[in-house]
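One chain of protein is taken out of this complex; the other chains stay put.
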Amino acid sequence: MNTIVLRTASNYLLPLLLLFSIFILLRGHNLPGGGFIGGLIAAIAFVLHAFANGLNRTKKLIKVHPGFIMPFGLAVSFLSALVPLLSNAPFMTGIWASDPIPVIGHIGSTLFFDLGIYITVLGVTLTIIFTISEAA
Amino acid sequence: MLGAILTGVIFALVLVFFGRFLKRRLAILFAAVPLGLFLYFSQYIKPIANGDIITQSVSWLPSFGINLDFTLDGLSLMFSLLITGIGFLVFLYASEYLKGHQYLDRFYGYLGLFMAAMLGVVLSDNVVTLFLFWEITSISSFFLIGFNNNDKASRKSAITALSLTGFGGVLFLGFSLILGSIAGTYSITEMLNAKELIVQSDYYIPIIILLFGAAFTKSAQFPFHFWLPGAMRAPTPVSTYLHSATMVKAGVYLLMRFTPVLGGPDSWHYTLLAVGGVTMVYAAVQIVSKTDLKAILAYSTISALGVMIFLTGLGTNKAILAASVFILVHALYKATLFLITGIIDHKTHTRDIRKLSGLRKVMLPIAIIGLLAALSNGGVPPTFGFLGKDLIYEAALESERWNWLLTGASVFTNILLFYGGFQVGVKPFIGDLPAKYEKITMPKPQLWIPPAILALLSIVIGIFPLLIQDSLVVPTLNALHVLEDELHLKLWHGFNLVLGLSMLTILIGLLIYFKMQPSDKRTALFTKYEPLSPKAVILKGGFYFKKFSFKWTNFFQNGYLRNYINTILLFLVFLLGFLLISHIQLKMNFDAMTDITFPELATLIILIISVLFAVITQSRLAAVAALGIVGLSISLIFLFYSAPDLAMTQFSIDTLTMILFVLVLYRLPKYLNLTNPRNRIKDVIIATTFGTLIALLALEVWQVTNNNEVSRFYAEHAYTLAKGKNVVNVILVDFRGIDTLMESVVLTVAAIGVFSLLKLRLHQKD
Amino acid sequence: MELILAIVVGLLYASGIYMMLRRSLVKLIIGLILLGNGANLLIFLLGGITKGSPAIIAPDQQMLTEIYADPIPQALILTAIVISFGLQAFAIVLIKRAYIVAKTDDLYQMNSTDVYS
Amino acid sequence: MIDIIIGFLATIGVMFIFLAAVGFIRMPDTYLRMCVTTKASTLGSGLILLSAAVFFGENGVISRVIAIILFLFLTVPVGAHLIARVSYFIGVQLWKGTIMDELKGKYDKQSHELHSERELKK
Amino acid sequence: MNDIILFPIINQLFFAIVTLFLWRYSRWQKAISVVGNLIGFVIAIVFLLTVWDEGILTYNAGNWAAPLGITFVGDMLAATLILLTSICGMAVSMYSAGSMDRDRLSFGYYPIFHFLLLGLNGAFLTGDVFNLYVWFEMIIISSFVMITLGGEKRQLEGAIKYFTLNVFASVIFLTAIAVLYGLTGSLNMADLSLKVAQIENKGLVEITGLLFLIGFGIKAAVFPMYFWLPASYHTPPAAISAIFGGLLTKLGVYALVRTFTLIFFDIEFLNTVILVLGGLTLFSGALGALIQNNITKMFSYLIICHIGYMIIGLGLHTELAIAGVVFYLVHDIIVKSNVFMISGLIYKLKGTYSMRDLGGMYAKHPLLSLIMAISFFSLVGIPPLSGFWPKIAFISESLKTKGGGWLIAAILFGTFMTLYIIARMWAQVFWKARPEVKIRESFLYFKDHRLLHKIEMIVPIVGLTIITLMIGFGAEKVQQLALVVSDQLINKQHYINAVLGK
Amino acid sequence: MTLNFYLTYILLPILIISVILIFIRFLKGPSIADRVIAIDLMVTCSIGIIAFVSIISHQPTFLDITMIIALIGFLSIVAFSYYLEKRNKND
Partner (left out) sequence: MKSSIFLNNVLLMLMWVILTGDSTFANFTFGFLLSFVILRIITVNREDTKYFRLVPRVIAFILFFIYELVLANLQAAYFVIVSHKNLKPGIVGVPLDAKSDIEITFLTNLVSLTPGTLSIDVSNDRKVLYVYSMHIKDRDQFVKNIKNGFEKRILNITR
């Protein structure tokens, strides 16, 4: 859409929302939120940007085809589920660092799992909406 | 014995792979296989005549109770010798008959497979293995009938034959398994001990119906006989081997084999008598309308098979004796007749008896062979045929009931059989030789020696019946548990009624042969009644069945999605309603329900109205917008009941869906075509019923209190064990993390789907 | 509340089905979405709804102590919602592609694969 | 005291929203409806959020509420602008009492470009 | 050794992700996919042998003991089906490499294919009913994408019906899970088995069972719920039809077998319903197949017809009958996949699926015809080919049921009709001289394929044919396996003990 | 009169009534823009409702939902405008 207002707003919203999405991702384990909703918000940030600036600009911003984000995310989740196998624990077992670190809190494999979900959902939503808007 | 069968199978397999190289020159050597097997079985003649029974058991499928049990007793031996002996002659004959044929290797392959399967049928002591071989005979017959597969009629005949024998096969399957279950064993020998149990079981009638169905279709009994004339499309060696000498007798074999197990009750005897009787008379009458050599032979074969079934049905010792002997008699003369028909066909390229005459002038030896076969066929002394016919008359006369009727029928049949035999074996050779046949020369020895051997056997055994009496006939009777005290097969019994009937048969036969030349008028008369024939009736039935199939299939699969949904739904609503009404006490426990507050009520009302609005509105966009409100209301409900994660996700997803909808909608047309009002009312009724049932079910289930020990565990240990305070999220990423991982896979796949649906354009059509 | 919620669930199922029986592809998908929502609410209802606190452990606690909303149905619904989103996205695009290719969104005109040929 | 502040903020907020709702129902055309609703609802929700911030009085809550309010103030007018603009495109009619329309004829039907010339005295 | 349970899942997920990374490089994908399926096959064999030796294995994902987390259960049924899936996967993977067009391959065919196999493996292994739902969804979304891949008109028209009815089935399934959770508060199937047995209101149990029956019945293409199948299965390329025809409907059968042996056992009313439906499925499928001219459509109806046998077997619910179901599954998965690949090959050779326009196969390709014949006649169940053996169980067990006569009649009817249909097809397609048909433009005929592609198409067909022969002639081994499987199913206590560790 | 009572039984109902009024406008339309605005308004109002619920039930976490709701509500407005504009362009 050719409007300065939206363009400007979206340019400011983009980093803000990305930040927000990571916030939502990190707090998911203790409060409402998590990888799914976080990824969705990140995607919405880019989608807003795309609505305002046109798809091509946003694609340039993302640098890779959103389709490639999906296997990346899946790989992250998958690996984080596989890691416990190394220490002879079953698939998907939560592995935790012994001490919590500041800001993020307990670091564990489930966090990476959620991160994978985040990335996947980001890729999925972008792929779907971009494809549809391109064809629309 | 397994070796014998495997030899045939291996022979067929070898041909599949190497046949191409062998078929040119060495086809004659293929005959060594049946010959070898014939010699193999011959060595058992003596032991079995001495009362031995050769058995072999190879463990195969113990967990099914199915083993490769083989028994070689008199009956099996007789059939085995027939199969391999005639097989040898046919293999020999075919090497010349189909010389240079493009697919000769396949032909021998099928033939070899058939021979193996047929041996399996007669040797098996296990009823399921018997069925197995039985089916293979049908299949190889299918391939052989359709051998000239560029000919549409051949293909059709093959399918008809397979349909009927396959139908019989299916009945046999039912028969063997039910019988096996009732008897508690699949072994036929062991079933003899369970005879009482079987005959008195509730399943006796179904069992024999299935058995009869199997036997009658295979042995071409009325009204299933019509596949056999059609099967004459097969090359003549096939007709000789399968459709006269061996396969068609499998039904008779089966009935004889099971007589000791199942025979006895009236239902058994009278059915066989009736079907056999009708078949023999009906087919015999048909002979007079036929002008094609093979058609005549086909009907006379059917008739002869009828005679065998008839005799089996009579079931007296005499009758069984007659049947056993007649099987041999028939095999010998009918095979001869077929083989010389083949020679005639080969040389003159016609089988129309009206066009054939005087061939003795160019092929005298063949004419003599034909005459001998016709004589045996007509029961003229001193041929083997005479012996056989005498036994039939004797058996018929001794019948306890209706003996005159039965004898009359036998005589009548034999007269017409006599006629048919002379039409084939004599007529083409007498009279004047048409000019166009003058160049005909004698065929190669491979073609005439086999029929010559068979014809000679008919005479030799006729004169010296003792050749087979103790070696084959008595063991056969023993195998069938028929104890003929003093059996003396002989030509001359003195002047008695039987002899009189024989002479009468021959006289009238000759009379008809000379007086009743084939005429178009008679053929036309039969054609007129063709629509009433079993063939026409059954084919018509098939036609209507197909029509019904169309109706049935198109009724359900009519292309309209709404009908599919409706059908499933009706089915569901019917059963669900039935169960709900019959089992559920509709008592509500209102006290246990939580109170409703104004915001909740308002949210629910907005939800309800927006759902209705989405349903009713004619604007697609408005409907989609209403969906957005539905999503919003639902997420508020989730929130009211303390499910923030849910509220969040529900809202995001519904909005996203709405957005996708909106992005996609804009090129679509308006709702142009509406369902008609009657359908709409119907839909409202069914949808409401379904919704009501679900609501009732929900209330009913809600009242059942469950014990959520798992959720209690989560509540207590989410933090201590999984280090997360948002229990819902802990479930998602830890307790039930697999669900979530796979859910993200689902999303990925959906995204790929969206991408490919919109972006993929095929460059190459398929 | 449960009574009305059950009625709402029934309504969602009924209207979902009704929409699926219409001729327009768009309505069909709307119907499926309504059905999906109905099923989710049903899980929610049958999982035992409570007006307790959310299933979130308080900062100073080690476990849920107050009356809490059963987290399992919530997790199930979350998964189900997300999955149906995937299906819905696909379905919506399916409409579009079908419209591009078949030039109609009328289901009555999409019979070719069932017809005898 | 705190309760009074909370009650006051919430009351004003609700009043704003109620006003918006009534206006939304009563106003005669789409533009007028937009005019009365956008800010009233934003303001209303903002005030209610503020009251919640006061109620909880925790740092975390307050900072989040401020973020939400900022966010609302950033997005709601943009949304209003978008929908107003598009309403004009799709030809949503102005109320019969409208006294002037300086936008008339300035949109390029094809490209949706908006021109400033004509009639503009600088 | 319990880790082996998860290997089929991990393997497929790994290769799905790898091929997804390479989704524009179709040649790499082909090679990787074939290798992946080969590994999957090895895993499946090791898995089966392990379960055979050690009995039912369980695996608690996330180290949460049942019924707390999601437990995977490797019993013989699962191991058998995983082996079959891996065999079909291997065959179809290779067949796709040869037959699938470039466009489809570069739009995610292989990733989706692996996701589909992943879903199947997961569904067979899971011991959790909601997790089963998730696997089901993964399978159906993958199948939706596969069936629409290419986006041709007929594909889409079929897909819409396929989509709608399958999603409807999922909703019913989800409804059933809701009810089940409401009744018991549990999702673990072993736990459910115990808890459902304790429910006092048997009516509610019946209703829940009914919902499962409908939900899975739609997916298994049981009468009167099969309509999506004939509408859609013939529309995608043959490789896709092969995996669908071979595995997808059988998944529905698997789910029915699992739930109706483990959770809803001994419900007389439902068993009767199942028996009646089985008979009608046989009948309807046979009638539908009888009137088809398009060979793939005919095989689609035959799928329905043959599902009927398994449904009857399930309804009979004796150890022998369930063994029959398992045997039939083994046979049907291999043969149906092969039959669709064969149809695809015929299509590649002749450019049409219409029996009217086909012909001359036998004269031109005798050896190939013979190989095809083996599969066709196995389908019929000509002894000793594979389709025959399980019928022994179905018929003899039917005798023990009230109204068994009707069942036997239905079974025999189905057998006969299949025989007739195949024989007629044989005459038309193989015997008949080929009618004059125009050479199609812009169609890649078999002869124009590269040699490698030709080999890739023929090898899987030959391979599956050999396996078919092995099933037929090695029926004893298969039956022993089936008996072990059915013993584990009928004596569900083994399963429950293994899962709940009692 | 406690704060809780005041919020629960006076303010919240008024808020709800406002939502109902907006919903009525949604039903009436007439233009699609009205409906879109109605949805947006309802979304904004639900932010208020959630804030109330979080006060009444002492659950500050509920406030986080409002953020997401605001965010996504904005996206839907943008999408609707995008759609309407495009549709108009293509007609």
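Note that the chains take the letters A, B, C, D, E and F in the order they are written out, and that residue 1 is the start of every chain.
Following the convention adopted for this analysis, a residue touches a chain if its C-beta (ideal position, glycine included) is under 8 Å from a C-beta of that chain, and two chains touch if they have at least 3 such contacts.
Here the structure is a predicted model, which means the values were calculated and not measured.
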item: In the full complex, displayed partners of the excluded chain; value: A, D
item: Contact residue for the chain not shown (choose from A:5, A:55, A:82 or A:135); value: A:5
item: Subunit A residues touching the omitted chain (full complex); value: 2-5, 7-9, 11, 14-16, 18-20, 22-23, 57, 60-61, 102-104
item: Missing-chain contacts mapped onto subunit D; value: 16, 19, 22-23, 26-29, 31-32, 34-36, 38-40, 42-43, 58-64, 66-67, 73-74, 76-78, 80-81, 84-85, 88, 94-95, 97-103, 106, 113-116, 119-120, 122
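Note that only the chains that are shown with their structure count from here on.
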item: Where subunit C and subunit D overlap in contact partners, by chain label; value: A, F
item: Minimum number of chain-to-chain contact steps, subunit B to subunit D; value: 2
item: Chain pair with more C-beta contacts, A-E versus A-C; value: A-E
item: From subunit C, the most remote chain by mean C-alpha position; value: B
item: Whole-Å separation of chain centres (CA-atom averages), subunit B against subunit C; value: 49
item: Centroid distance [mean C-alpha coordinates] between subunit E and subunit B, Å; value: 26
item: For subunit A, residues that touch 2 or more chains besides their own; value: 1, 6, 30-33, 36-37, 67, 70-71, 74, 78, 92, 94, 124, 128, 131-133, 135-136
item: Residues of subunit C touching at least two other chains; value: 20, 28, 38, 42, 45-46, 48, 53-54, 56-57, 72, 78-79, 82-83, 86-87, 89-90, 92-94, 96-97, 107, 110-114, 116
item: Chain contact graph, described as a line, ring, star, complete graph or other shape; value: other
item: Chain-to-chain touches, reported pairwise for every pair that qualifies; value: A-B, A-C, A-D, A-E, A-F, B-C, B-E, B-F, C-E, C-F, D-F
item: Residue numbers on subunit B that touch subunit C, as the complex places them; value: 550, 554, 557-562, 565-566, 569, 588, 590, 593-596, 600-601, 604, 607-608, 611-612, 614-615, 620, 623-624, 627, 630-631, 634, 637-638, 640-646, 649-650, 653, 656-657, 660-661, 664-665, 667-669, 671-675, 679, 683-684, 686-688, 690-696, 698-699, 701-702, 706, 708, 710-711, 714-720, 725-728, 731-732, 735-736, 739-740, 743, 746-747, 749-751, 753-754, 757-758
item: Subunit A to subunit B touching residues, read off their complex; value: 28-37, 40, 67, 70-71, 73-74, 77-78, 81, 92, 94, 96, 106, 108, 110, 113-114, 116-117, 120-121, 123-125, 127-129, 131-136
item: For the subunit A and subunit D complex, residues of the former touching the latter; value: 1-3, 5-6, 9, 12-13, 16
